[in-house]
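Left out: one protein chain. Kept in place: all the others.
Right, chain A next:
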């Protein structure tokens, strides 16, 4: 149907299970209207299509009743964010007609060409979460709500612009989802003692994904072996059995047995030998150390001869057995490695600690990322190191001096300023020179006054008593009025002493003017039509605010009027400055347009 209006009998439900209020649904070009049959029912609806984001409907073939579900993001109604309106029709034909109508009504705004909109038009579609969050913010702060109503409701600012300056507020929510990863435990998990059952000669080790992560981070050779052998060569259970057998052998410090077993089983050998990946890394690190460091040791570095310092190690009793060095692993080595890994941090999340396979893959991935990043750095670092070494080896004293091209500080002779001051003051035009008196006449007047005093003497009394009385009362009034007692009593402020309605109004004006100023000044320089229209709207709002402030000043009580005037003055000055700027820009633009004789416009 291509008619402009559709009316159908429906039942309005808030959820699918709801019984629904029977009534009539009218769809006109831009709004939908629902009137319940019972005039006393409260569920009357009147909405514009532009607030409807989504429409869903039940399929004809299904067994469900024909229903149309419209979701809205009506910004004006704070409680209606993301609310869905469900209408149940009597027949599927009705549903189809309404659905087409709704589809047509929703489609045009999307297809309309964006006239003159440049990249500066904030055209984002806020997500559902954002909308909900905005609604919550508005609910929490009545001040924000009033501001929102005044500007967005009044059409001065769009939603997007209003919230654009408040990104900080909106982001607070996302920050509650902590992006922090938990750190690694500093205790060495792998060292947890296994259960040793003396009777059945069984040793039971515990293995959790966390322990697996620790093992893989600390021993990259084991990690590599895992990736290579499991599940192709060895099953996971076998892998870990071998690993823990190696651990047990190490712990028992039975080096001969370790060597024997390593000779038999090559995988076991991997676990027993020192980690070659680690060895490569340390070798690379050593290469990167700057040899030009001044490593000269002096008396202060010799702490071993001080009393109570250091542990004397007498290595004479330890006889290293040849060939066994490879298979020895000391506690110190283990601790150091664990500490290094803990400090490095964990590259994988808690969620990835599901099982061994995931952990292994995740670690592998993170390692690859790091290695690609560091490979380029390495080559660069080498070159830079060589350059640095050659530079550092030159002796400063034997080099020529560096010519620092600094400009010398120069300040003019202040006397020039004062001399030119006289000259310029002659050139400056007459400021407020009233009266047509020549200088001779003026000086003559002075002289006359002086001679008058000499001849006539002074008045007796010099000041009439009534005048003196008046002056004294004025002065005491000035001194004793509240503005001079401000700040004397702690905790008292001018705003608190004003009546609450006036105070609230003042505060609201201040906040709205601040908001206007933010948007106004951020729109300059005006480069697009969008900004131009925005500025015009803002300027109208500003003149409205100005007249409002003026009215406030006039209607307030006379005894606080002076203080109110003083409080309002900076706001009025800000508005004035903005409007003047706008007028000046307009004039400049008008004059520029007139300057182009070739007809450019």
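Everything below uses one rule, namely that contacts are C-beta pairs under 8 Å (C-beta built on N, C-alpha and C of every residue); 3 or more make two chains touch, one makes a residue touch a chain; residues count from 1.
Quick note on the criterion: contacts and distances are computed from a predicted model.
In the listed set "4'-phosphopantetheine phosphatase", "Proteasome assembly chaperone 2", "Glutathione S-transferase" or "General transcription and DNA repair factor IIH subunit TFB4", the entry agreeing with the UniProt name of the missing subunit chain is "General transcription and DNA repair factor IIH subunit TFB4". Remark: the omitted chain is touched by one listed residue; of A:471, A:536 or A:590 this is A:471. The chain omitted from view is touched by exactly one of A:195, A:286, A:331 or A:462, namely A:462. When you scan A:450, A:507, A:536 or A:590 for touch with the missing chain, the hit is A:450.
Along chain A, the points of touch with the absent chain fall at residues 409-412, 417-418, 421, 424-426, 428, 430-435, 437, 439-443, 445-447, 449-454, 457-459, 462-464, 467-468, 470-472, 474-475, 478-479, 483-484, 525, 527, 562, 566, 577, 592, 600.
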